[in-house]
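Right, one structure below, let's go through it.
Note that one protein chain is taken out, while the other chains of the complex remain in position.
Let's look at chain A:
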Amino acid sequence: MTTLESSPERTAGRRPGALGVSVARKEDERLLRGDGQFTDDVDPARVLYMAVARCPYPHARIVRVDTSAAERLEGVQHVLSGPEVQRLSEPLGVLRPVPGAPRLPYYALAQDVATHEGQPVVSIVATSRHLAEDALELVDVEYQPLPHVVDVLAALEPDAPVLHPSVLGSNLLASNSDGRGDPAARFAEADVVVEGRFRIGRVTALPMETRGVVAQWRPGARELTVHCSTQVPHLIRKQLAESLRLRESEVRAIASDVGGGFGLKLGVFPEDVLACLHAMALHRPVKWSEDRGEHFRASTHGRESVHDYRIAADADGRILAMTDVYATDIGGWNSPFGSAQLSSVVFNGPYKVEDGYTERRVTLTNKTPVGAYRGYGQPEVNFAYERLMDRLARRLRMDPVELRARNMLKPADLPWVNPAGAVYDSGDYERCLRMAAERIGWAEHRAAPRRPRADGRLVGIGFSSFVERTGYASSRFLAKRGSQFGAHESITLRANRSGGIDAYTGVSTIGQSSETAFAQLVAEVFGTDYDAVTVHVGDTAASPLNTGSFASRTMIAAAGAIREASEQLARKTLRLAAFRLEVQPEELEIAGPLVRHRTEPGVAVPLAEVYSAAITGQGIPPGEDPGLEATSHFEPSDAAYSFGTAAALVAVDPETGEFGVERFVLVHDAGTVVNPKIVDGQVRGALAQGFGAALTEELRYDAETGQLVNGSMVDYFPPTAADLPPVELLHTEVPSPVTPFGIRGVGEVGTIPPGAAIANAICEALADHGVELDSLPVTPEKVWRALTSDKGVEQW
């Protein structure tokens, strides 16, 4: 198996902890001892527990709420229902609004109408969680069920029940488009047109730690301390302050360890506001830990969209135009983080297309809101265009690898502006494609395809090439979209008298190894030992204002801030040391625990002494300020695009449709790599989620009742250790010109190509049977149906 980690030339002769070395993680010691501090582990004295009554219908008017019996139960301390919440708080904020969408007033508890199953209706605080949950049974709510719609396309029909009639005349929350050139003219003159409707299932991020919050209010100090499981502490602080009508300085948000986020833990959720309202009313700490059943219905979902995609090409396989008109399901409300808009940004994938058009229709349905989920729109559109690339190849009787290569942007074409206005920075897309084809054995397979094996199975190989936007554009760009956040990261570095550096960051520890990677960069730029750097995360009271961990953006943006702050700190350190050693600063360098003379071995001073001198102000040059601390903020000039190609080898039983992914190759470019082990780990983890969404994961709603029918871990199937296909990872390293050190993001890439690569492999194996797959997840049943029915199947 090839991984970044295993290429020895990368790391030869480098210091432990230096940039590019797989140093052991800072996070691991506490987590392996069971000494992490996840939100549910926070247990203040006199804490009370919250439980939430939720609407059992997809759409219902709340006629009457009677909480008197619940209030009488012994141990119950406080009850909130809709009107009180409206009186005490503002609607929840939306961090990343859908452009052009009206604001739907989403209060922490439903007001007159609930628009999805699981929407909070009443919340109760009691002396134990058991009692709070007992009290839920005593809450009497009279609902008048209203007509519902759970299918995204049905929701757009003129006769569909409208979810928010006081704000909107239909369920189209917003629609908008991007385009360039004259795609209609290109389609008219094309030799070949392929098109299809592709459906991508609704999934859940399913972090192993559910959401949770612990709120404490000190009225005299006007200080609300909120521990919560979030990827964005500073943004939570802002949103909570707004909802609770507090000043930002009155709120402190702390996210200690976070048991996975994957985009779900962005933004503020109703329960966060509710716990704070109770705590403020009671002057006692209030804790809520989401149970898994609630998680399935009340935390945002991911994906779900329908893409009508078209490609026009000439007889040589040159693509003339690509268009994607798609509907994404956003569920019952504006979610904290909008919906899958990124599909449009990368809709043409890695292919050079001057004429293109993309249009999105963000649609309301009576389901749990859809928010960000790892990859955020990119796996969806990749499935559509990569399925069609294979179909185009078949129409033209071309090798699908050659077809892709012919249309890919070449290094010389980059930077390049795509029809949606995205600027692809740099890369060698074709190299990844060729490497994947070579590794999977495409040439040999292509020479003799579709001969049944001894076990009767047919083997197919499928490819999926992609670009992935990593980072979050610029704050200027975001301002135009109404985003409530910017694009920068920040860091504070502070020397201490033990000879170490404390680094303070507002990102939380969600598994992406920021503590480790940040310390590596500080050590690299400043010159001290990795072990001398301690990273403190996720406390808004201690860290400079930042953006947070999402969109594979943390490292890209933070690297610039870390470099700047480390250099500042190093410059002052050298000046102070030079004063002590009576030499010039330029003659000195920082090396591990010392500042030493570059050429005279005997001349050196321990860092700890320099730090002490700075902190006490005793023994520093006249005119120099005491203290040794630096804060920097950095915004990358633009997003950096990761890219790559995946190849899947799949064996299919043409009788039953049952199949197995026998090999999966991913060739990927993340630019300059800070820590190869972490990069491999991120890619593998995302791939597992990609395989889940490609093969087994789908949240299903019953059209008749509007109920989520598989809202538990007993009947929703994320992959286990026994389920995953073997993965071969290969990397290239083309530095990005738009980010510090040339880093590209890595967090989401693995979610993008599995669906298309696996479906393409199955369709290739079953090409003689005319099988087409057009929806995710791909299941044996779907393959069998495609084999046995010719309805809706295009014959080649």
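Just so we're on the same page, contacts are C-beta pairs under 8 Å (C-beta built on N, C-alpha and C of every residue); 3 or more make two chains touch, one makes a residue touch a chain; residues count from 1.
Throughout what follows, contacts and distances are computed from a predicted model.
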One chain of this complex is not shown here; going by its UniProt record, which of these names is it: "Cytochrome c oxidase subunit 1", "(2Fe-2S)-binding protein", "ABC transporter permease protein" or "Heme exporter protein B"?
"(2Fe-2S)-binding protein"
Absent-chain contact - pick from A:D41, A:E195 or A:D399:
A:D41
Have a look at A:V583, A:L724 or A:A767 and name the one touching the chain we're not showing.
A:L724
Residue, one of A:P336, A:G681, A:G742 or A:G755, that touches the chain absent here:
A:G681
Full-complex touch with the removed chain, picking from A:D191, A:E248, A:D291 or A:E359, is A:D291
Contact with the hidden chain only, please: which chain A residues?
22, 24-25, 27-29, 31-36, 38, 40-41, 43, 130, 205-210, 257-260, 262, 289, 291-292, 509-513, 677-678, 680-682, 684-689, 712-714, 718, 720-724, 727, 750
